[in-house]
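Moving on to chain A:
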Amino acid sequence: MSDTTNWSCSDDATIENAIRRGASRRDLLKLMLANGVAMAAAGTIFGRASEAVAATPVKGGALKAAAWSSSTADTLDPAKASLSTDYVRCCSFYNRLTFLDQTGVPQMELAESIESGDAKTWTIKLKKGVTFHNGKELSADDVIFSLKRHLDKATGSKVAAIASQMTGFKAVDKSTLEVTLANPNADLPTILSMHHFMIVADGTTDFSSGNGTGAFTCKQFTPGERSIGARNPNYFKGGPNVDSFEFFAIPDENARINALLSGDIHLAASINPRSVRLLDGKDGLALSTTTSGTYTDLNIRMDMAPGNVSDFVEGMKYLVNREQIVKSALRGFGVVGNDQPVSPANAYHNAALKPKSFDSDKAKFHFQKAGVLGQTIEVIASEAAGSSIDMAMIVQASAAQIGMKLDVKRVPSDGYWSNYWLKAPIHFGNINPRPTPDILFSLLYKSDAAWNESRFVSEKFDKMLVEARGSLDQAKRREMYNEMQVLVSEQAGTIIPAYISNVDAITAKLKGLQPNPLGGMMGYAFAEYVWLTA
Partner candidate 1 sequence: MTGNLVEIRNLRVEATTDAGRRVEIIKGVSLDIAEGEIVALIGESGSGKTTIAMTLMGYARQGCAITGGEVRVGGVDMVKLSEAERAGIRGTGVAYVPQSAAAAFNPALTIMDQVIEVARIHRLMSATEAQAKALLLFKALSLPHPETIGNRYPHQVSGGQLQRLAAAMALIGQPKVVIFDEPTTALDVTTQVEVLRAFKSVTAQHNIAGVYVSHDLAVVAQIADRIVVLKDGTVQEMGATNDILEGGQHPYTRELLAAFRPKAQQREPDGKSATKRPLLEVDNLTVGYGPRSRDGQPLIKAVQAVSLKLDQGRNLGIIGESGCGKSTLARAIAGILPAHAGDIVFNGRELGKAGRNRTRNELREIQIVFQHADTALNPAKSVEDILRRPLAFYHGMRGKTRDARVNDLLDLVRLPKSVRHRLPGELSGGQKQRVNFARALAAEPTLILCDEITSALDTVVAAAVVELLKELQRELGISYIFISHDLSVVEAICDEIIVMYRGQKVEQIASTRLAAPEHPYTRLLFSSVPKLDTRWLDNLERDAEQVRAYGHP
Partner candidate 2 sequence: MRGQVSSLVVRRLLIALITLVIVSFAVFFATALLPGDTATILLGQSATPEAVEGLRKAMHLDDPAIIRFLRWIAGLFQGDFGKSYANNAPVATLISGRFVNTMKLAGLTAAIAVPLALTLGITAAMWRGTLYDRIVTVGTIGIISVPEFMIATLAVLLFAVYLKWLPALSLTNEVKSFHDLVRIYAMPVMTLTFGVSAQMIRMTRAAVVETLNTPYVEMALLKGASRPRLVLRHALPNALGPIVNAVALSLSYLLGGVIIVETIFNYPGVAKLMVDAVSTRDLPLIQTCAMIFCLGYLALITAADIIAVVSNPRLR
């Protein structure tokens, strides 16, 4: 594979064209990224880009945006939220105790302050003068009800596992409450910034009315079709800039892009890297890229053949051509990963840890030692795990060159997570961003974790996990997390070729959209902050 960067003359033309059009420095960066030019410090891209946008907000206008998936299972119940569509609606109708800013540091939202001496019992003071859409005053009971309901099986909450560590709740007075944890966890403020922990009114059972404290009141909500919100006049953070916010889904990607191109919508969420070229050269449009920690990983279960032979796992780590994956599968919209879940967007990311570079001879050597060179090995991929099919194709092509036969078996996305994920010997997974390393490690790499994709078992790792969780000493915590990342990268069977950037396409009229570590569309909370120029 010729290693020249594919900087063809047509790319120069695009750049000049962009400059002539007065593209801001940010667009320029994007264009260069779109054409696969590897930037040295990928992690800091989004940092620099954000300052250039601090213009003054404009009031008014009807915001229209489209996500990529919705079905009759759409819901306004934060606990059941499963898709980006649900997260966006929850952010517009409800609030959380805290939220993460661009740099990943938790900021206070409904909470005035969250403190704890021993990281085990936490006292949370609530802001005064906050009312629900139906006029009810926000109180500690609402918060307790919202947190406690995750433990009840009937709610079917997505974060039941994480919420199970909150064992005790006590309302000190109308606007203060105390939460005690099973064992100390310094990350509680960050955990409470997750979308599932939105605060709902005490005793709510029917969530279709979207009664929350959020920036928009819910005018209309038909699951599988659309939702329309109007500006909440007495919003405690000062009303949102736009008058109304209509949100629906256009599953067919081309239809979504065409809707943006023809001006029907202001934002088209999660555009597949392949279609970015569509938007090139179209003036009045811009891309907003967020590398927030989503990744698609190739999992090799180490408790089953052929993963039980360590040489095979080693060989596979050398076989995966990470640059090729970022360039052609992700079209440059991704950052090369080092086989561990903590992404560059997270403060604890261990940048020093370098991934195994692509080396087909070493891979062949390890495969020969593992004695699997001639066999046909099945790899399960599906559209449910984003870009996994394209990645599988690339790995299959490189394997073929060293006489290794990988049979890529594509399965429908329907029921992928229940039938193939965590079950097949070699398969692709897809993990959404989590705010803290502690959540990622305990969810995915703890020896007894339900989602331990490669059945990675290490007492040392488990002991460090608990220790790091409880310690309030930042320096010590960072050092422990770094070591844990090295452990996972070396010994676990999960190969994370790249952290995938989420690309949202917006019209130039939409301003104020900034990247956020919690995911695309500004951590799904864009509706509150963006504004529309004429």
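One rule holds for everything that comes next: contacts are C-beta pairs under 8 Å (C-beta built on N, C-alpha and C of every residue); 3 or more make two chains touch, one makes a residue touch a chain; residues count from 1.
On the choice of candidates, all candidates are chains of the complex that A comes from, given by their letters.
Since this is a predicted model, take the numbers as computed values, not measurements.
Engineer: With chain A shown on its own, which candidate in 1 or 2 touches it within the complex?
Structural biologist: Among 1 or 2, only candidate 2 touches chain A here.
Engineer: If we count contacts the way the header does, which residues on chain A are in touch with candidate 2 in the complex?
Structural biologist: Chain A reaches candidate 2 through residues 71-75, 80, 82, 153-154, 156, 158-161, 208, 222-226, 248, 250-252, 254-255, 258-259, 261-265, 414-415, 417-419, 421, 450-451.
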